[in-house]
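Right, one structure below, let's go through it.
Here the complex is missing one protein chain, while the rest keep their positions.
Going by the order they are written in, the chains are A and B; count residues from 1 in each one.
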Amino acid sequence: MPTTLENRASALLEVRGLTKLFGTLKACDGIDLTIGRGEIHALLGENGAGKSTFVKMLFGALEPAAGTIRWKGEEVSITSPGEARRLGIGMVFQHFSLFDALTAAENIMLSLDDSAPPGAVAARARELSQAYGLPLDPHAHVGDLSVGERQRIEIIRTLLQNPDLVILDEPTSVLTPQEADRLFKTLETLKAEGRSILYISHRLEEVKRICDKATVLRQGRVVAHCDPGQETAASLARMMVGDEVQPVVREKPGPAGETLLEVRGLSRKAAHPFAVTLHDISLAVQAGEVLGIAGVAGNGQSEFFEAVSGEVLQERADTVRIRGRDAGRLDISGRRLMGAAFVPEERLGHAAAPAMTLSQNLLLSRYRTDARAFLSRFGFIRTPALAAAARRIVAAMDVRKSGEDPEANALSGGNLQKFVIGRELDRAPMVMVVNQPTWGVDAGAAARIRQALIDLAKAGSAVLVISQDLDELFEICDAIAVMHHGRLSAPMPIAQATYEKVGLLMGGAAPEAASEPVLEAV
Amino acid sequence: MRIELVKRPQQSALFSILSPFLALALTLAAGAVMFFLLGKNPVTALYYFFVDPLLEVWSLHELAVKAAPLILIAVGLSVCFLSKNWNIGAEGQFIIGAVAGSILPVVFPGLQSWIVLPLMLLMGIAGGAAYAAIPAVLKARFNTNEILTSLMLVYVAQLFLDWLVRGPWRNPEGFNFPETRNFHAYAVLPEILPASGRAHWGFVFAMVAALVLWFVLSRTLKGFEVKVIGQSPRAGRFAGFSSGRMVIFAFLVSGALAGLAGISEVSGAIGQLRPSISPGYGFTAIIVAFLGRLNPLGIIAAGLVLALSYLGGEAAQISIGVSDKVARAFQGMLLFFVLACDTLIHYRIRLVRTARMDAKGAQAGHA
Partner (left out) sequence: MLESVLITIATAATPLLIAAVGELVVERSGVLNLGVEGMMIMGAITGFAVAIVTGSAWIGVLGAILVGAAFALLFGFLTLSLVTNQVATGLALTLFGLGLSGMIGEGFVGRPGVKLGQVDIPFLSDLPHVGRLLFGQDPLFYVSLLLTAGVAYFLFSTRAGLTLRAVGDNHDSAHAQGINVVAVRYLAVMFGGACAGLAGAYLSLVYTPQWVENMTAGRGWIALALVVFASWRPWRVLAGAYLFGGVTIGQLHAQALGVAIPSQLLSALPYLATIAVLVIISRNRRLTMMNTPASLGRPFVPER
């Protein structure tokens, strides 16, 4: 693409009226956006606002239904990611587009359009990784790497193409606060080199901190173009959500009640090559308490959840105790019968069977605890009772759906999450263990879910929340412990916890170091 | 020009009913073309294949004789396939069921009592289930691919039967023919309406099995468990269902029914063991199961259709001189069309003219 003097002065990227339909849903509806050279431009919006769809169209991974894209002053049609890369557009995906079975160097090679020999690619990658302070081992298999390391591969892979525009989709959602700081430095370097960045996030503080301009999307439409420096986090949030989100109300923690959930010295060998080994995890959650477990994804949270929920049994019965009784040898149904309830991270395919209806999915986790209500003799399913209970949950959690009893598939992320949380709350469990309660959920649903968890604790239950979202943990927890490489730190009462301390533990600092004043760690 | 699939928000209720019929229609059309290529008049050929066998009472009995094993095996397979256990060794389980059930009349021909027949049926059921338990245990215990093991066991079972009827079980008064002695009267599964034709009680067993399994699959917790584990194993584990136990359950049910089919066939239709006792019922039942959309009631209808294709093959050979092998080709083709039409349940199909992107490139033609 030849660049002439005139258009060099103009914007790098001008998008007009970009539209994308999925069936009848307008995921993007006439989006306008302009990015200048050397500009860090934020794309703000809730989950489901159309941000990812929009950038996938810029990267040629999705085909727009209408609209124009002008790149360096000329109208272009970006038909494939290869085309986008040739133009000078690079992208770092939210759920990385990496190949676990291949090495870092092979992963990088695959996105280069020239077929350079592997040795040369590795050398160039190493060079770049030093230049931008992104350490990387080209020969490591991606499957063995941490999320942060994977992100570095994605970034280096993108930079190797010498792009003019780098798109980053929610890059900090998988990082510790300290890792995020380092990423921001890299972004500043890129900006100083005259490159532009399209930065997608829903974290308002960091957007205010690093971005020059912002475009806010809501339900597929642009609702505002603004200068984030001139806005407050609250005003940005209002633009994103459309109206005020009810703040979550939490009272001061009361006196410690009896211990309802206890884990003692839980260790577990990794069950498969990419799993994490758990080492000697202990914790206790009292009645009325919300305990949070922070940590970067892939540090053993899912393995821990499987062990606590009983999807995987422990060797010793007293490793997990529920309401003062040994539960380590009981399966998930046995633990539910003791009054515990569980909500895993994946909504579709774990918490719910995608192609089954809501009432069938209700039966999924409650056929034992509520056998009398939902089953008659010989295991016949009492469909009317199930339907009534499903209606009750839908009403209690304000689940928006189309049709009387739709398949789980057909619900939006936020609404399905409200349903699977509501399904357990409906039982009024004494112990509730939730993994990533509001991951990928819109602000309204997230607030509702968080409030429900707090209310459950207030009513005298013990609540254990595993989350990567520090804002969420600070909002709802009475104490926070941190999981790193399959080990769990001692819980910090919320009054003593800071983002910095928790962040350092998430990055693997020894617990003592976290309480010291710290310079640049790692 | 390319095909683009657009996921439906919900499964299409219309197409889940329509798709088997669409598949049948397409198969008939393709069959007509095939007959034309073979130099036969397509209309006459299809008539002899699919209509003629339905015109006489004795022939309807034959239809029931052929449909009985197909339906029995296929309803068992529906439990396997719904729970994503790929038992493709039903042919072997059928044979071992037949062998186990034949122990009494062949080895102890002196035992002549009304108790023989019920015992034979039970032993057939047990034999089929036990043989199916092999791939099941290997899968549950060692994570061994059940597709390959269950299939290998078909060949082993065929060789075992071959050895039996040529060796230890050969009829001592049979002039060295490779077959066992004929079953005595107490060991023969009676005909339902002896006056009008050969259909035996195996067909009744098939109807009962289909109805019972339809009820279990659609109305009970066990059926729910089967479907959850099949659709989403992780959700099944979250529910507290054990996929290991489900492997065993599904294989035992389908093995037992295949075994029952085997002994019913031998005792009701053949009357002795021979080196070959099945024209591939165990494999054709796979087609029956899919054509019936893994629903036992649908499988009854599908079993009759496939049984008709066997009869039609024989009829067409006699009347218009095409090979009865045509029936097998028909059956294979039918499964292709069934699978292709099932796509319509989950997706809308659009034909897109150009691969290039431009604003309105997606000219849609809905299917």
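Here is the rule we go by: a residue touches a chain if its C-beta (ideal position, glycine included) is under 8 Å from a C-beta of that chain, and two chains touch if they have at least 3 such contacts.
Just so it is clear, the model here is predicted, and its values are computed rather than measured.
Q: Which candidate, A:G45, A:G60, A:P163 or A:G414, sits in contact with the chain we can't see?
A: A:G60
Q: Return the single residue from B:L22, B:I103, B:A130 or B:V156 that touches the missing chain.
A: B:V156
Q: Write the list of subunit B residues that the hidden chain touches.
A: Looking at subunit B, the ones touching the missing chain are residues 3-5, 7, 81, 86, 88, 138, 142-145, 147-149, 151-153, 155-156, 159-160, 162-163, 167, 283-284, 286-287, 290, 323, 325-333, 335-336, 339-340, 342-343, 347, 349.
Q: Using the touch rule from the top, list residues of subunit A that touch the missing partner.
A: 60-63, 80-85, 93, 96-102, 106, 109-111, 115, 272-273
Just so we're on the same page, only the chains that are shown with their structure count from here on.
Q: Contact residues on subunit B for subunit A in the complex?
A: Within the complex, subunit B contacts subunit A at residues 6, 9-11, 219-222, 224, 227-228, 231-232, 234-240, 356-362.
Q: Can you list the subunit A residues touching subunit B in their complex?
A: 23, 63-67, 77-79, 309-311, 331-333, 336, 342, 344, 346, 349-356, 360, 363-365, 367-368, 375, 378-381, 403, 406-407, 409-410
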